[in-house]
Every structure is written in structure tokens, then in C-alpha cells.
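Missing here is one protein chain; the remaining ones are kept as they sit in the complex.
Going by the order they are written in, the chains are A, B and C; count residues from 1 in each one.
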Amino acid sequence: MTQFSGISAVLLNCSLVHDSKDSHTRKLLNRVRGIMTTEGVDVELIHMLDHQIGFGMVPDTTALGDDTDDWPGIQAKIMAADILVIGTPIWLGVKSSLATLAIERMYANSGDRNEHGQYLYYGKTGGCVVTGNEDGVKACSMEVLYAMSHIGYVVPPQADCGWLGEVGPGPSYGDVVEGEDVPAGYDSDFTNKNTTIMSWNLMHTAKMLRDGGGFPVGGNVADSWRDYTNAEQQDPDAD
Amino acid sequence: MTQFSGISAVLLNCSLVHDSKDSHTRKLLNRVRGIMTTEGVDVELIHMLDHQIGFGMVPDTTALGDDTDDWPGIQAKIMAADILVIGTPIWLGVKSSLATLAIERMYANSGDRNEHGQYLYYGKTGGCVVTGNEDGVKACSMEVLYAMSHIGYVVPPQADCGWLGEVGPGPSYGDVVEGEDVPAGYDSDFTNKNTTIMSWNLMHTAKMLRDGGGFPVGGNVADSWRDYTNAEQQDPDAD
Amino acid sequence: MTQFSGISAVLLNCSLVHDSKDSHTRKLLNRVRGIMTTEGVDVELIHMLDHQIGFGMVPDTTALGDDTDDWPGIQAKIMAADILVIGTPIWLGVKSSLATLAIERMYANSGDRNEHGQYLYYGKTGGCVVTGNEDGVKACSMEVLYAMSHIGYVVPPQADCGWLGEVGPGPSYGDVVEGEDVPAGYDSDFTNKNTTIMSWNLMHTAKMLRDGGGFPVGGNVADSWRDYTNAEQQDPDAD
Partner (left out) sequence: MTQFSGISAVLLNCSLVHDSKDSHTRKLLNRVRGIMTTEGVDVELIHMLDHQIGFGMVPDTTALGDDTDDWPGIQAKIMAADILVIGTPIWLGVKSSLATLAIERMYANSGDRNEHGQYLYYGKTGGCVVTGNEDGVKACSMEVLYAMSHIGYVVPPQADCGWLGEVGPGPSYGDVVEGEDVPAGYDSDFTNKNTTIMSWNLMHTAKMLRDGGGFPVGGNVADSWRDYTNAEQQDPDAD
């Protein structure tokens, strides 16, 4: 029994690598999984490309004529979890098409409400893991974390982590490099420290939200914002 | 005495308009100020251009030879406040030079530690107010909120709000438009709802953090991350 | 016979709408197509979702085990065209997953060389069409145009155009709105002017490149940059 027992997390790997075990992003997500599992969190790591995910701004793309759509099952797992970590590789400086797709599909459900009338993802917390050859951890994290916050997630301090190789082409995270004792990035103090801090901050925030019965209610429910002190009542031209 | 008594906020207006009363962004910040003040929060609205702020990645640019630098005084107010809201106009789709400058100056202090050894801004929460003619609220918010999270702020759900005119040139927020009953944007339900939700979410989060004695400590202190379950100990090649 | 005879263009619609005729982005792309066709350009409009496109950083994802991959056919059309216009809707402020996917797939071919030894897309020019409810034309264009430039396209002046509805939910481009004479956005002078300028600038640039036999060769070939005046020879510490 640990302080984080009862907390659950989904780690969503949006790598473009078909076989999950070859994904570099997975290797860093594994370290997040290890920390959280050790601390008592119930973690599931999902590899997007193990699933058939449809395109479209609907909860289930079979409604648009697709033969199959595995997103509703993933969405159910995300909804059941306190924590969501999106893992993405970097291509041309930005997050992957699969990371964009995952966010689109979550967004397509975001109009729904939780039991308090808040947007669906209120009460949850999110983070981001990024790996790339040389450039773009912050650019990717910016887009991913903003999307999460926008639909209801709490973003803790230092909610992202990642690894980058030296500028220019080179090994990816976990690649075996001739003449090096450990695979690329495994011994990066910077990456290991940030990965640790992100993991702990997500667990702390999830526990805070869990202990408080979700994100506090009041003034943040779309149907009743006028019942609270609100913007419409305030003088924009005040001194 | 309200639930938010004892909470304090700084609203930092990074408008390029010299006379604060002419700033469109200020008008929307005023509504945030109104909500928070009504709810018992102690609010200070600062107009960056009322001050002489130096360029440079140091706490005080007089150390670089500037005759004067008003940033240390603003920094002290930011440090004393539970909440920071950065207000920015949009130019060419991105945040203003003054918003970028404010973030640079805050970042120049971010290596310092709070009393728990966490980065300096831990225990605080932040949001973003954006106004523009036509395009860019989300792009600006993304950069501002990411910077805040990166240096220690908690970003609550829906932590940004803003107003945009129709595509193309046109009135700014609060401009008097011939033939219209109210100044541009004042009656936008969308903007008023989001401004209300952001304000409340910042107050709720500030209170949560205040009640908890800051952001929880453990695994997120740069000097002791190896004393906790950490990334270095985990197997990146786990199945 | 017009000044632009012999020029060809691909317009790639990365809408998430399955049936191309329902795509709002297509409606604005149609106007680009109309201008270019009238001026003698040979135009093909491709709807990404009419095709089965695989994920992965390879030219053909059947090599990764996919049953089918329609990208190689699209890639061949892009390679044969002087102009590429990427059309994308906006979701949560950013370009669509399909736009990201198209760029990834183009990037996966970018290491190849043209007949001069330059990167593959040298000699071509590109632009961007964006439609959305309320916010994000510039943010999407920024990513799309940067990616194009990075792999070899020339980006002309004002190479993007788009339409946005008023802030908040509302009609998309081309939606019939009760009480309005024309569908949303069809009569926007701003959008029509920018769409016209982008279309002409792409045609002018394509013709310039065509007339010059491609983008000038010299100093920009990866295999021979050291044979030209180059960075390595210059003193970074010069006064």
C-alpha cells in the first residue's frame, strides 16, 4: 500500500514505428511506467499502431462508414485513468500524425460533461514524453500539453520530458552506438531527472485531485457560469 | 471573508500600447481582475510599458550596464503572488515582444529554489489572456502556458481566454463600432464564459496549492531526485 | 496558350471529412483550382481520405507490413507537379493529423536527390489553404510552409490563405447560415483577396523556376558544399 495506490495511468505511444518493441519513444515511456508502477500506480501502455484508428471528429468512425475503429476502446481507458501521458516522436520539428490523431479523437469527445457538469476531462492530469534525433522536444510538448489543458486536464509543473541527440542526423533514444557503453540517452542525467520529476508531479497532482473529489466545482461549469461572479458583470473600462 | 481570501494575483499586461488605458488587452484583463477582486483575491494589474525593463538573461540588467531596470520590482510582486496571468496582444499570429521579454526575465530567475528545494515558481498557478483582430489566441496561449508550466507553475484546465474579431482587419476588443450597441467583444458569450472559467480555475488551483502548503514535495527536487524512485533505475527495454 | 501553360499543380486536401464534397476546406481549395485552371495551369485536387495512406517514415508502408498504401501514387503526382498546395482544417488550433501525415510521408522521400543533386523538392513551390471555425490559420500555415521550405520548396510572398468564423463555435466555410444571402465566408473580401494573391504568387514562382530550369545550382548540393565558398572556411570570431 503506497501513497499512490488507487491511481491509474494510461501512457499512449504515438510512435510511427509499427512494432512497438522497436519504438524509441516507448523506451522512455517504459521508464515512466517503471516509476509509476513502483509507486503503486496502475499503468497501461498503449501502442497506437497496434490498433486501427479512424480519422474524423466523431466518437466512433464506424458512424462515418469505417469498417472498424478501435478508438472507443482506447477512449474508455483514457476516461478510466487519472493520468494520461502522450508519447510522441519528432518529425520535422513537430509531433507525429498519430499524436495529432489521438488529440483529435479525444477532442471529439470533449463536449461531453462529467458528473459535475464540467468538461469531460476535468479531474485528470496529463504529461508528455518526446524523443527525437536532434530538435523539437519543447515544440511538441507545447502543442500536446496545451491541447490537454484546453479540454480539462491539469498540467503540473515540468510536465514534459524527452531526449534529443546532437544536432543533425544521429542515433535515436536507445540505439546501440559503436564504442559507447550504454545505448544512446540511457545515461543522460538531464533526461532521467526530468522524466523522474514529470512522473512524480503527475502522481502528486493525480492524488491531489483524487483526494479532493475531482477538480473543484464552481464557476467552471459551462451551463451555470452566469450563476457565479462572471466576466459579463465586470467593467472592462475600469481604471 | 470569502473562500479565496488571502490569495493574491498579478495580472501582467504585455500590450504594446504605451498608455495603459488605451490597451485592448487591459480591458479583458480588467474583467479577470473584477471577478477575482469580487471573490476576495488581492489583485495587482501591471502595465509593462509603464516600466523600464531591460533585455538580458540576468535578474537585474543594471549588472549588464543598463542605467535602470524595473524588472526586479515586478519579479518581487510575481514571487509574492499565488496567481500570474499574462496578457498579450497578437501580432502576426504570435505573442508580443513584451510577453516574450517578461517570460525571459522570469526564466532568468528560475534556477533559484523555493524553501523546499523545488524550482522557484512551484506552488503557483498561471493563466493567459489574449486579444487580437482576427487570429492567434491558441498559438499565443500555447507558448505562454508552456513557459509557465516549464518553470514550475500549475496550469489549470482551460487556463486561457481571449477575443478575436472576424477574419481580416477590423475592430479590436473594446473598440466602439458605428451602429453597434456595445463595444466590440464586450457581449461575446464565448469570451465571457471562458474568461469566467479561467478566473475560477486559477482561484480554485491557487487555493488547493495554498491549502496543501505548496505543490507536494517528493521526487521533484533537482538536488534529490536520485533519492526517490527514478528513471535511471527503470528498464527502458521492458516488454 | 497563357503565360502559365505547362505549369502543373497538386492541391492536397487533408480534411477529416470522409466525403470530399462535404469538406469545407475543399470549397476554398476549389477557388484556388478555379484561378489556376483559368490561367492555364493543369490542376489535380486530391482528397486524402479517398485513399488508404499508411503511417511510417518509409516511401511505401507495405514494406512495413501494411496490406496497401496509396501514398506512392500521390507522391508521384506531387513529384510531377510544379506547385503543391496543402489544404487543412484546424482542430484545437493546429493542422490536421492528415496534414501531418502527408508531410511525414513527403519527408520520408526527402533524402533523395533531383537531377542536379539537390534535395528532391528543389525547383517546386508551395502554399497552404486553411479553414476553421475561429482561430489558427497562421499557426497551421507556419508549420506547413516551414516543412515545405525545409525539404526544398520555394515559399513565395503571402503563400497562405484561409477563412475563420467569429470567435467561438459557429459556421464553417461554405455553411448555409439562416438569414444570410451567401454561405459563410464566400463573400469575405479578405479571404478572396488573399486566395487570389497566393494563387498568383505560386504561379509566378513556378514560372520563374520553370524558366530558370529549376532552382539555381551551386553551393546547395549536399555532396559538394565544400567545393563552394562555405561556412567552414569563415572566421566565426571576426570583428
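Quick note on the criterion: a residue touches a chain if its C-beta (ideal position, glycine included) is under 8 Å from a C-beta of that chain, and two chains touch if they have at least 3 such contacts.
This is a predicted model, so every value here is computed, not measured.
Asker: One chain isn't shown here. Among A:163, A:186, A:200 or A:225, which residue touches it?
Answerer: With A:163, A:186, A:200 or A:225 as choices, the missing chain is touched by A:163.
Asker: Considering the whole complex rather than only what is displayed, give the residues of subunit A touching the chain that is not shown.
Answerer: On the subunit A side, contact with the omitted chain comes from 92-94, 134-139, 142, 162-169, 185, 188-191.
Asker: Could you pull out which residues of subunit B are in touch with the chain that's been left out?
Answerer: 16-18, 49, 55-57, 64-65, 91-98, 100-101, 103-104, 107, 143, 146-147, 150-151
Asker: Touching the absent chain: which residues on subunit C qualify?
Answerer: That gives, for subunit C, the contact residues 21, 27-28, 30-35, 38-39, 118-119, 121-122, 138, 141-143, 145-146, 149-160, 173-174, 183, 186-187, 191-193, 195-197, 199-201, 203-205, 207-208, 212, 215-216, 218-220, 222, 225, 228-239.
In this section, only the chains that are shown with their structure count from here on.
Asker: Please report how many Å separate the Cα centroid of subunit A from that of subunit B, as a whole number.
Answerer: Averaging C-alpha atoms per chain gives centres 22 Å apart.
Asker: Nearest whole angstrom, what separates the Cα centre of subunit B from the Cα centre of subunit C?
Answerer: Subunit B and subunit C have C-alpha centres separated by 35 Å.
Asker: Residues of subunit B touching 2+ other chains?
Answerer: 138, 142, 191
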